[in-house]
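The structure appears below as structure tokens.
For this depiction, one protein chain was excluded, whereas all remaining protein chains were kept in their positions.
This part shows subunit A:
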Amino acid sequence: MKRHLISAADLTRDDAVLILDTAEEMARVADRPIKKLPTLRGRTICNLFFEDSTRTRISFEAAEKRLSADVINFAAKGSSVSKGESLKDTAQTLEAMGVDAVVIRHSASGAPYRLATSGWIDAPVINAGDGTHQHPTQALLDAFTMRRRLVGRDAGLGKGLDGRRITLVGDVLHSRVARSNVDLLHTLGAEVTLVAPPTLVPVGVETWPCEVSYSLDEVLPKSDAVMMLRVQRERMNAAFFPTEREYSRRYGLDSARMAKMPEHALVMHPGPMVRGMEITAEVADSDRCTVVEQVANGVSVRMAVLYLLLGGSEPAVTTPAAARTEENK
């Protein structure tokens, strides 16, 4: 694996499968009475959040603590893009404090890449979401959830998502989740289709390794998993679509639409859900919807990423996965 995790596109298939396999090992820790491993004892990890995201921060924090790391939470107030609050200054402060890894969330696309490549800091950088660019651990936890459900918990070990048909629906244009998922799912062998109104599909999408459709109803019967993306209400004022009602009618997921999906197919959502507009309560609460699982899986996947990037010299859990890590360095 590379030294940093900035983009899902940085991961080879072997890297991605290794992370998912390692995450399966980590998931077992959650079933133990004491949910803690000594793996990163004495290592300091900083969660550097320039943009609010309680969910993602808590998930990383839980992962770090389960690996016995020391955790520093650094939340920068307001807009990071305003002057006098420089990413560089913060990075150098952390460097001086000797942190061993930085988990960064930033409203500016490319900020984690800058942090990792500008020589401001030496520690590994993990992107926890940057602007409309990437959110690689989200993609990993989504892939983990899909692999568990569509391939199997143990049967999935060592495997990708070959031939599985995954549909992403909604605001692709502004979605780092969409970008990361397209990259990772393609790497894992899945066939990805993006569904959105044309206004929410980026110019230049034709080079992405996926299909694009404007019709959800046509794609649903051929989907093994349907991931609903978040649509922010303010997009309406910017004329991306006429009304919430119309969006809902054409791209919302209700039970009638869910019925068009194959029986085994999953409904996914990165959360938080806008119930009513993008997904009906009925669908959100059905047992085909994996939202709650995705949250739990997020911790396991982030444990795996931290463990692998920080190159724990002792095995994370005594398993073949840990042994394979050593070979992969």
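We take it that a residue touches a chain if its C-beta (ideal position, glycine included) is under 8 Å from a C-beta of that chain, and two chains touch if they have at least 3 such contacts; residues count from 1.
Definition applied: contacts and distances are computed from a predicted model.
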**Q.** Absent chain [UniProt protein name; select from "Dihydroorotase", "Sugar ABC transporter substrate-binding protein", "NADH dehydrogenase (Ubiquinone), 24 kDa subunit" or "Phosphate transport system permease protein"]
**A.** "Dihydroorotase"
Q: Have a look at A:F144, A:W208, A:F241 or A:Y307 and name the one touching the chain we're not showing.
A: A:W208
Q.
Using the touch definition from the top, which of A:M1, A:L48, A:A63 or A:L87 touches the missing chain?
A. A:L87
**Q.** Hidden-chain contact residue, picked from the options A:A111, A:V169, A:L253 or A:M277
**A.** A:A111
Q: Kindly state which of the options A:R43, A:R66 or A:R176 is in contact with the chain not pictured.
A: A:R176
**Q.** Missing-chain contacts mapped onto subunit A
**A.** 80-81, 83, 86-88, 106-111, 113-114, 117-118, 130-134, 176, 179, 202-208
